[in-house]
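Take a look at the following structure, please.
All protein chains of the complex are present and in place, except for one that has been dropped.
Chains: A and B, in written order; residue numbering restarts at 1 for each.
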Amino acid sequence: MNRRTLLASITALPLLLGLPAFAQDQAKPHDGKAISVLLPPWGTLPKEMTDRFTSETGISLDTQTLGWDDIRTKIVTSMVAGTAPANVTEVDWSWVGQFGSAEWYTLLDDKVDAALIADLPTAAIFKFDGKLMAVPYNNDFRILIFNRDHLDRAKITEAPKTPDELLAAAKAIKAAGIAEYPIGLPLSATEGSATAWYLLTKAFGGDLFDAEFKPLFTTPDSAGYKAMSFEIEALKAGLVDPAATGLKDVEIQELFKSGKISFDVAGWAGNLAVYSDKAKSQVAEHAEAGLMPHVGPKSRTFGLPGAVGIPVSAADPEAGLAFVDWLLKPENQMASYAALGNLPTRTSVLEKLNAEGKLASGDVLLQQAALVEPLFAQGTPGWYPEFSSAVASTLNQAAKGQISVDDAVKQIAEAAIAAQAQ
Amino acid sequence: MSRRSLSRIAGQVGTAAAVLLLLVWSLGPVFWALVTSLTPPADLLSRELRLWPANPSLEHYAKLFGATSSSQGNAVQSVWPQFSAAFVNSLVTSLASTVITVALAAFGAYAFVRLRFPGRELLFVLVVATLAIPAYTVMIPLYRLMISLKLIDTYVGVTLIYVSAFLPLALWLMRSVYQAMPISLEEAAWLDGAGRTYTLMRIVLPLAAPGLIASAILTFLSAWGQFMVPLVFSPTLATKPLTVLIPEFVTRNYVDYGLMNAAGILAIVPPVLLVLFLNRFLVSGLMAGATK
């Protein structure tokens, strides 16, 4: 052991013992180290923040940015090859089952402050087998976003509370000639279309699977079946743009911003900030959030947060951990929201932002945030990506009229069983 | 008017029509990308078809060159340092792999045609057969190898991979060029006592210029457009090329068509300049062949 690592491990002791306050007063324990972090474009921190990180911790930061799909390719390639893609990487909620069962990420339960975990309701989504493998920094959940002006002009006073009310409102708006296709729903063969269906399944009061991962969406009275029928009927009734079969979720968002649609049904909570910004949206004054319409007693939604984790093969996990801790500090969560629109994951920070009036439609957002559940109560399974791409391509086939809803749900159920079997 | 001149005019009209078709086919989509890059974001979503934007704006280019930039609509740091670094990386790796590939192909293909050595045919077939290998097939073992050689995120590593990927086509092309060349010139030189290497350098290579330049164009353009290889082997801006940087502008929550198209238009410039430059030699190489 050379002198520097010895020194580092001694000075890192207080940190490991859970005394970060003490450590801060000390000389910087990781001074002079360098780490790399691999994050998607929305995690590319502004220079002001990275400079501050370096001056606070003494660690110099090498930020690697890759597209979201590409990050997974990169992580998988390097982990299979037995090296670390970076000291710290993005961990998406949908990768948890795969990366968890592959044991690719350092377990963080006793490495992160318990009080911090308690402040992070979405941390549960990043537990595999009950153990924390990444810490959520970017909050995302689905919420109904609508154009208040369209509703007013169609003489609708309240945001729709049930799927039926949503359909009725859309019909009224279309009839009044305010929007040609009032409902925005992606139906292309992409992940965004699949997640919209999951969300609607929750809205219709059901779940995708039971506790044993048996599909629950194949019978006509099931929520999943109804959710898909809802989407296809809305498409056939001309309430959804026929072009939606080729549209991704991001393109639906562009339509909303330009005022072409009235409802972004599977809206992203963080996007409200974008929708209500005049520089970015033509409907800035009219964008509002409503609780997700629901059939059951309470509104339901699910979370799709992004987290940061430390690959097991990464050198110097303590320095990586210092970055994770730093990123989750309240001031940095706020700065990341201000600069990049990443909705904070800490409940205390969200409340603070709302109290300061910095959160668009903040009250509804907080109300819905309290109702966020994971898509899979048991934790995201390893076969999720395979299942989800089957959902996306089957839903796309149904929307193009190649197969019926009945066939589609059966096909998805078969794909789910096949994905689980392997 | 004689029949001959009539058919000549018909031929000219036909040629002109073919040129026009080629222009529309090649330029049309690029022109449309240019139009998109000059259209202000709000006008992009208009149902009206306009062949030239009503209010052309350099907004998207300003995002690339400006002091500040925007990501998901937020003002963030300028992307110019990234863009220019990636631009340089693309140039360096593409040029280096072009020079090496063409040099190896020029000598190697000559050996495959004119020099007899053991295993010649088998080696050639094996090398050309590697054209059919999809990038995904070799990615993980190659990654392990590059890690152990410490060549990840280095110009050397990326360039070597490019060479291995584009050498087969260049080699094959050069072999067919040498095969089509009459051997009589070389024989004359040998009779005069010139060595093999001297003959190759002084007599064969100048005659093979059009083939060499075609190989260079092919290699440069292939390297310039690479995505999968640098995605995995060029993780940071130390070597990351434009092709990997540009898609980062399409994020999970935002597709900036204007910015994408602007970046694409800028990415076209160096290869086109290079082709214009090289083509002069392609033509003069041909002249040399004709006037010998």
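General observations
By our rule, a contact is a pair of C-beta atoms (placed from the backbone, for glycine too) under 8 Å apart; a residue touches a chain by one contact, two chains touch by 3 or more.
The working rule: contacts and distances are computed from a predicted model.
Name of the non-displayed chain as stated in its UniProt record, restricted to "Outer membrane protein with beta-barrel domain", "Sugar ABC transporter permease", "Nif-specific regulatory protein" or "YtkA-like protein": "Sugar ABC transporter permease".
The absent chain, not drawn in this view, touches the displayed chains A, B throughout the complex.
Within the complete assembly, A:Ala392 is the residue of A:Ile59, A:Leu108, A:Ile173 or A:Ala392 that touches the hidden chain. Among A:Gln98, A:Asn332 or A:Thr345, only A:Gln98 touches the chain left out of the display. The chain not shown here touches chain A at positions 72-73, 76-77, 79-80, 97-98, 101-102, 104, 188-190, 241-243, 245-246, 248, 382-383, 385-386, 389, 392-393, 396-397, 400-402, 419, 422.
Taking the whole complex into account, chain B touches the unshown chain at residues 15, 18-19, 22-23, 25-27, 29-30, 32-33, 36, 44-47, 49, 104, 107-108, 110-118, 120, 123, 126-127, 129-138, 140-142, 144-145, 160-161, 163-164, 167-169, 171-173, 176-181, 183, 187, 196-197, 210-211, 214, 217-218, 221, 224-225, 227-228, 242-243, 246-247, 250, 257, 260-261, 263-264, 267-268, 271-272, 275-276, 279-280, 282-283, 286, 289-290.
Convention: only the chains that are shown with their structure count from here on.
Interface residues of chain B, counted against chain A in their complex, comprise 42, 45, 71-74, 76-77, 139-140, 143-144, 147, 231-232, 235-236, 244, 247-255.
Within the complex formed with chain B, the chain A residues making contact are 36, 38, 40-42, 44, 46-47, 62, 64-68, 70, 73-74, 77-78, 80-83, 85-86, 248, 250-251, 253-255, 258, 260, 268, 270-271, 274, 277, 279-280, 282, 338-341.
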